[in-house]
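Inspection log for the structure reproduced underneath, given as structure tokens.
The complex appears here minus one protein chain, its other protein chains still in place.
Going in written order, the chains are labelled A, B and C, and every chain counts its residues from 1.
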Amino acid sequence: MPEPAIVLGANQYGKAEVRVVKVTRDSARHEIEDLNVTSQLRGDFAAAHLAGDNAHVVPTDTQKNTIFAFARDGIGSPEAFLLRLADHFTSSFGWVTGGRWEAEQFAWQRITVGGEPHDHAFVRSGQEVRTAVVVADGTDRHVIAGLKGLTVLKTTRSGFEGYPKDRYTTLPETSDRILATDVAARWRYARPDVDYDAAYASVRSLVLEAFAAKYSAALQATLFDMGRAVLEAHAEIAEIRFSMPNKHHFVVDLAPFGLDNPNEVFYAADRPYGLIEASVEREGVASPAAAWAGIAGFC
Amino acid sequence: MPEPAIVLGANQYGKAEVRVVKVTRDSARHEIEDLNVTSQLRGDFAAAHLAGDNAHVVPTDTQKNTIFAFARDGIGSPEAFLLRLADHFTSSFGWVTGGRWEAEQFAWQRITVGGEPHDHAFVRSGQEVRTAVVVADGTDRHVIAGLKGLTVLKTTRSGFEGYPKDRYTTLPETSDRILATDVAARWRYARPDVDYDAAYASVRSLVLEAFAAKYSAALQATLFDMGRAVLEAHAEIAEIRFSMPNKHHFVVDLAPFGLDNPNEVFYAADRPYGLIEASVEREGVASPAAAWAGIAGFC
Amino acid sequence: MPEPAIVLGANQYGKAEVRVVKVTRDSARHEIEDLNVTSQLRGDFAAAHLAGDNAHVVPTDTQKNTIFAFARDGIGSPEAFLLRLADHFTSSFGWVTGGRWEAEQFAWQRITVGGEPHDHAFVRSGQEVRTAVVVADGTDRHVIAGLKGLTVLKTTRSGFEGYPKDRYTTLPETSDRILATDVAARWRYARPDVDYDAAYASVRSLVLEAFAAKYSAALQATLFDMGRAVLEAHAEIAEIRFSMPNKHHFVVDLAPFGLDNPNEVFYAADRPYGLIEASVEREGVASPAAAWAGIAGFC
Partner (left out) sequence: MPEPAIVLGANQYGKAEVRVVKVTRDSARHEIEDLNVTSQLRGDFAAAHLAGDNAHVVPTDTQKNTIFAFARDGIGSPEAFLLRLADHFTSSFGWVTGGRWEAEQFAWQRITVGGEPHDHAFVRSGQEVRTAVVVADGTDRHVIAGLKGLTVLKTTRSGFEGYPKDRYTTLPETSDRILATDVAARWRYARPDVDYDAAYASVRSLVLEAFAAKYSAALQATLFDMGRAVLEAHAEIAEIRFSMPNKHHFVVDLAPFGLDNPNEVFYAADRPYGLIEASVEREGVASPAAAWAGIAGFC
């Protein structure tokens, strides 16, 4: 029996991390939009791989140029901007049947001068980075919003008890510990007519409130609380995924120095860390694999 | 019609980035193994998420301890070590039906003293990091080897021509440019009885040779050449995936200074960069989605 | 003539990056302090270097333990905490004649739940990191406060004109550009009785306001404006140093696409970047070299 032929499988290509900044100067009060955009095309690119024939290879440089040119009209929400790119590339080149567009958005706040927000001077808000992904698969459009790097910590009302013990278990149970994580979340919209900016602000708030509100029996339980709060409040969101490190804060043993330590002095460890990942979904609503392919871990 | 219930979807959890170093001291000539191991369990963890019941939650701390305890017997290839972990966790806890174990391995070379390799002093080899993933899904075992951070560059015998032009195309064609990339590759073994260390060394060499050997009509063509060389030489490898940035080196325009620049002086750009990703496969051999889920991009 | 002997020069050693988190739980409303502390001792350590005699080497592990033990009493301002460490080590070991203690402080904000700041749940403020250095030299104490990573941008009221041209000059003059930088600043207190937290907040505001307020003829001019504003308002500050990248935002040429670009669409570049560093001082007030030794660049 002959060996099966060696063939090209799934593939995509494009320009990554195009750092586009758009200033809107319609009035003295400027607006700023600051994105990091990646464009990747899918379709019939076999000849480029197999035969060195680039007739289908829309240059990554062209993809970059297109991002800048489209920004001239304003960016708006990152989701809407990526949808514009998706529609453009899939409609402009017959062999481009889909693709993946991704953005990070960085937030800026106005500097306060004399008690007033300044017209054109900004300080970057260093909390979470907003993320967006649009996957085009033929005429399908999957829109996934998200955030990453939202670092939260609660100083009490978190524990970890009742877990199974085996030969390798040394961890003591506790009903009072620090719980800290960097929230990374992505949620998929079930329908197209969404106010993406308003939804983002709401999801962010719900996630923070769910983290703060309840006793945490484990980061798993807190994760699900976050997801449930989002899905209950947002019918337009089909599912939400989280990837969250458990950033360990260990109580330092001060007894050798003649000191007590009633959960007051902690050592914040880097590695290893726990890593909790899960999807919260609506029963019976299928999650399209195409939407999530290529996303690291769960986020 | 009532709203569908909010439920737990796919999930996994564990301990990430356990930095284990094993020294073998059987003789005066020590050996060193240096890994960064992540363990994640899959199975029935719904009660922890939904009800704060941790009876099934094998602590991430226990997973860490197990990694250190297993290293006491020696590590061997990262693939074999991860398989041991997979078998342990899936056989020890009835509700653990699978999981994902991942490792980075860092290479060390002996320091040369007086022309001889030293017995117990090492310098870290800073080239690529070797990677390994084992996915357990019931009794199935998917073994994916890989490497990342293998930075290569060719100063000629690379071009990019014959691509489509549209309104947004400004890139000039060239038949002589620098081609540079950081190779990230992952390959899946089709069968269990593999000499993982020997296969790794061979794949690494084949990838480097394929990069060097031929004229590159585009990074896409070079990628496929690399994959084909690997699959032709290794019947035990079912498929190989690459994710490779096109690290642009732009010819600097020295004409304003009265100088020519026949491809001699380049500016190495950071962002944006091209990003070329593809799988090279054997025709008719299905790629199990479970093996690749959660891997960022194509690698 | 014999060769001069090979001798030990300046030296210091200690424990770096001790990540200490202190929770104050006196009431239901918890407080959190989050620092990264480095302790380095100076003095008579020649025997350790020259003869392998560790009789003077206070272990770096002991320095770490001391940091945690001292945190038990509360941290307070980072400057005050480092001064306590300096006094402890120089008074406890006769051969420790000085040293250098450094801290980064990370800010946390209370999560808002139901419109109210939460008692024990926090979100990390991702803007600037507060820094502090205490240098002890015998009984002298130099206290240097600072910040880094304060990223600011103004969309107009910045230009660069009137500079000298030579054979290698291609830059066009402009009276309207984006000015963006990451402010890193360090300022030295002239006297010990300072409310360090209040001074920090004030300096931060003055720096932001000076960045926003005036037309910037160059980042150099803006730097001096910042420094002058701080020194004018704070008699207790002897000098202030800045290190600021000029983070270039280039206007994208959209003309090839039939579009204008009146300073609306920019490409944010990574490297290279301008780098502007200077000290702003009080005339005739000497800057003690010992205070600044070992600080990278100007900050």
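Here is the rule we use: a contact is a pair of C-beta atoms (placed from the backbone, for glycine too) under 8 Å apart; a residue touches a chain by one contact, two chains touch by 3 or more.
Nothing here was measured: the structure is a model prediction, and the numbers come from that model.
S.K.: Considering the complete complex, identify which of C:Arg25, C:His56 or C:Arg157 is in touch with the unshown chain.
M.R.: C:His56
S.K.: So that we can see where the missing chain sits, which residues of chain A does it touch?
M.R.: Against the missing chain, chain A presents residues 167-168, 170, 256-258, 270-271.
S.K.: Against the chain that's been left off, what residues of chain B make contact? List them.
M.R.: Within chain B, the residues that touch the unshown chain are 18-25, 30, 32, 34, 65, 68-69, 71-72, 108, 111-114, 118, 120-128, 149-157, 178, 205, 208-209, 211-213, 249, 252, 254, 256-257, 259, 261-270.
S.K.: Go through chain C and note every residue touching the omitted chain.
M.R.: Touch with the absent chain occurs at residues 3-19, 38, 40, 45, 48-62, 64-66, 69, 92-93, 160-166, 168-171, 217-218, 220-221, 223-224, 227-228, 231-232, 235, 239, 241, 245-246, 271-285, 287, 289, 294-298.
Keep in mind that, in the parts below, only the chains that are shown with their structure count from here on.
S.K.: How far is the middle of chain A from the middle of chain B, if each middle is the mean of its Cα atoms, in Å?
M.R.: Each chain's C-alpha centroid was found; their separation is 22 Å.
S.K.: When you check chain A against every other chain, which residues touch at least two of them?
M.R.: Correct list: 18-19, 65, 69.
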